[in-house]
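For this view, one protein chain was removed and the others were kept in their places.
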Amino acid sequence: MSGRAAMLLAALAAALVALPAVANSYVLSVATLILYLAFTGQAWNVMTGFAGQLSLGHSLYVGVAAYVAGGLFFHYGVGPWAGLWLAMLVCMLLGAAIGFLAFRFGISGVYFALLTIAFAEFTRIGFDHLAWTGGPGGMFLKVAQRDQIDLVHFRGPPAMYYYAMLACTAGAFALCAWLLRSRAGYYWQAIRENEEAAQALGINIFRWKMLAMILSSAMTAVAGVFFAFYYNNLFPEQIFNISRSIEIILGPIIGGVGTLFGPILGAAVLTVLSDAITELLAHYGWEIPGIKQVFYGLVLLAVIVFLPHGIWPVVARRLGVDR
Amino acid sequence: MKAQRGTPSHVRRRVLKAAAASAALSTLGFPAIVRAQATRLKVGVLLPRSGVQALIGQSCQKGADLAPGVLKDVLGVDIELMNADTESNADIARTRAERLVQEGANVLVGAFDSGHTAAIAQVAEQRGVPLVINIAAAPQITEQGYKFVFRNFPTAPDLVRNGLALMGEIFRTTNTAPRTAVFMHVNDTFGQAMAKGISFTLPRLDFLPFKVVDTIPYDPAAKDLTVEVSKAKASNADFLMIVCRLNDAIVMRREMVKQRWNPMGIISPGSPGLYEEQYSKALGRYADYAICNTVWYNPKSDMTKTVERAFKKLNPKDELYFHGTNVGYTYDAIMIAADAFRRSRSTDPKTLADAIRQTDIPVANRMSLGGPIRFNPKGQVEGNLSAAIQNLKGKPTVTLPAEFAEAKVIFPSPDFKRA
Partner (left out) sequence: MPWDLVANVVIAGVLTGLVYGLMALGLSVIFGVVRVVNFAHGEMMTIAMYAAVVLFAALGLDPFLAIVPVAGAFFALGYAMQAALINPFITRPEHSQFMLLLAVAIIMVNGLLMIFGPDARNVQTEYQLESFELGALLFDEGRVYAAGAALAATGLLFAFFRFTLTGKAIRACADNYLGAKVVGLDVKHLYALTFGLGSACVAVAGCAMAVLLEVTPALGPGYTLLAFVIVIVGGLGSMGGALVGGVLIGVSEALAGLFIAPSAKSMFSFGLLILVLLLRPQGLLGRKG
């Protein structure tokens, strides 16, 4: 990467690390949310942006992972670090299963997207009837304390959660950067651009698509476990909801699907935008319920119509970091 | 801060630096160095005014909007409302709560939905700002050992117990003894909690004459309840026991009419829907005689009458009796905060929390129905009562308990046809 890009990246990293020292609790909570959305967006980006499989049901992995880790903690007192591995394993198996089914039966494009929605909805209603996870009544995880940093049980002040999410996002970023430059990145690009030609070149489509699915679901699982221990209450209706799936993909699509920085930039812009619109409307006294979402929708519309490749390419050009 | 003529330049520079620093700190959210004496209480109100729960959120908001005026008259305290829309979303509920605290809310009130309320409770506990819950029935919220969370609303198990007890009273008062009931409930957080409570409590009660012959859960998003009503009708039960929400209640009732099913009555042990305006408007005369045993306002209390006058002034085209639960409990939550402020004379959150813990409001001074408002060590008020609200001539009317009744309860319904 160019010297200039490296400098900007370092500056950003320094700012993010220093944030809790200067920000108030509200800004910190918003920042944590942004990082959470950036991380899950990055995970989704692997499946959709890198390997070209549009997933509209990613809340499935968040929910399953949250319930696995949360359930283990709730019923058996198993800590989040142990629960994390099982949650990731289950999600990887799920991702692999869906990927396998899709590949085996030749499902792609819109059909694949609908398949992912169907699985998420199916699971949502299923969990509503599952007694072990508390059914629709929800699962409440006991919060022991929140002052000392207790990494073993993942309990502590808000700054701890912020740094945890920052670490995840940074790790995802590094992983994706490395992947894009590796063989995997090139094969994925080939598959995305022209699957038949890629196959003709001898690329094992099945293997690389499956890799993307498994990686994506594993990363999303980490987000799910975080979610369980950050919010401490889980309801199938909320966590598997299609609106959560949509929330995950807004960032990458607006930021730039398939790019490295897209999901992060998109998540930041959208979250800040959402808050900014609310504040602006409150300032003018236009507090009619629904008006904020109308403005939000108009901005989304404008971006998708005028910047079809997302915001990041434009920003990159301005910053002079695009190759 | 103007430096006066003759002030040495180094003092001027220091003064300017301090002012700049103070301005910079306030943009980051640190309180200004000099704090004015607190004369008004800033109440952050968190409700779902948009999104799927918009209808109920806006109904609760009506209770909040009239509170400052009424509380100025009744308690002599100044309340400033800081309204925030949770947009029916837990993430937004959490960040909005943080924002309100950041902007100086001394106490939080909210948030109708148990999931959102739980998220806000964590913020309240973390920041040490008291939260007075207006409506949220999940029992776990006050089982977390929180020191800053207070709830003046019965938990689902309480609602069930009171609801079933009232059913017994209905049958006693009308000299009826239905032998069977079919239980339909919406399969969401609230409905399931109620269903669990009922299946646990009902067999242990000996004063109820009926048995539940069939339990039919249904999807809250279902627009078509033909199958469910068919099953219920086929059970040949004497009456229908239901836990529902507004839209499905309307669909259900219509379906009952279309399928010509007229049981002895429709009784809810505790849920929204049956007493809401839209139910009566959509169903006309078919809305009558449904009974909902739910928390409500006390029609005979002075506070209720005062609030009703204020409600009518702010909402001339609306009726308080369509918002009994929502307005009653939201107003009372803010009143509890105001009362604590009056006693503590301080807006410091910790002092307020301690004052709230000492709350002791007598029955005549509370709008919602129940005993005196006192918080137990878990921050929960015990003794909130349900009332049997029956739709009579399109108006939800309190029919039981007898000492608060506005009319006599009618059971079985005049439409009742033995199958």
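Brief remarks follow.
By letter and in written order, the chains are A and B; residue numbering begins at 1 in each of them.
In this text, a contact is a pair of C-beta atoms (placed from the backbone, for glycine too) under 8 Å apart; a residue touches a chain by one contact, two chains touch by 3 or more.
Just so we're clear, the structure is a prediction, and the values are computed from it rather than from any experiment.
Checked against the hidden chain, the listed residues B:Asp78, B:Glu169, B:Asp219 or B:Glu382 yield one contact partner: B:Asp219. Summary of contacts with the chain left out: across B:Asn247, B:Ser271 or B:Ser386, the touching residue is B:Asn247.
For the options B:Val74, B:Val213 or B:Ala282, the residue in contact with the chain missing from this view is B:Ala282.
Within the set A:Leu114, A:Ile205 or A:Val314, the residue that contacts the chain not displayed is A:Leu114. Considering the full assembly, A:Leu300 is the residue among A:Ala5, A:Leu19, A:Ala170 or A:Leu300 that touches the omitted chain. Think of the hidden chain as still there; on subunit B it touches residues 50-52, 54-55, 58, 187, 216-219, 221-224, 226-228, 230-231, 233-234, 246-247, 250-251, 254, 257-260, 277-278, 282, 284, 286. Counting the whole complex, the residues of subunit A in touch with the unshown chain are 48, 54, 56, 101, 105-107, 109-111, 113-115, 117-119, 121-122, 125-126, 128-129, 242-243, 246, 249-250, 253-254, 257, 288-294, 296-298, 300-301, 304-305, 308.
One rule holds for everything that comes next: only the chains that are shown with their structure count from here on.
Interface residues of subunit B, counted against subunit A in their complex, comprise 28-30, 49-50, 54, 58, 83, 85, 87, 89-91, 94-95, 98-99, 101-102, 114-115, 118-119, 122-123, 125-127, 138, 140-141, 143-144, 187-189, 191-193, 196, 219.
Listing the residues of subunit A that touch subunit B in their complex gives 22-30, 33, 125, 128-129, 135-138, 140, 142-143, 146, 157-158, 231-233, 235, 237-238, 243, 275, 278, 287, 289-290, 292-293.
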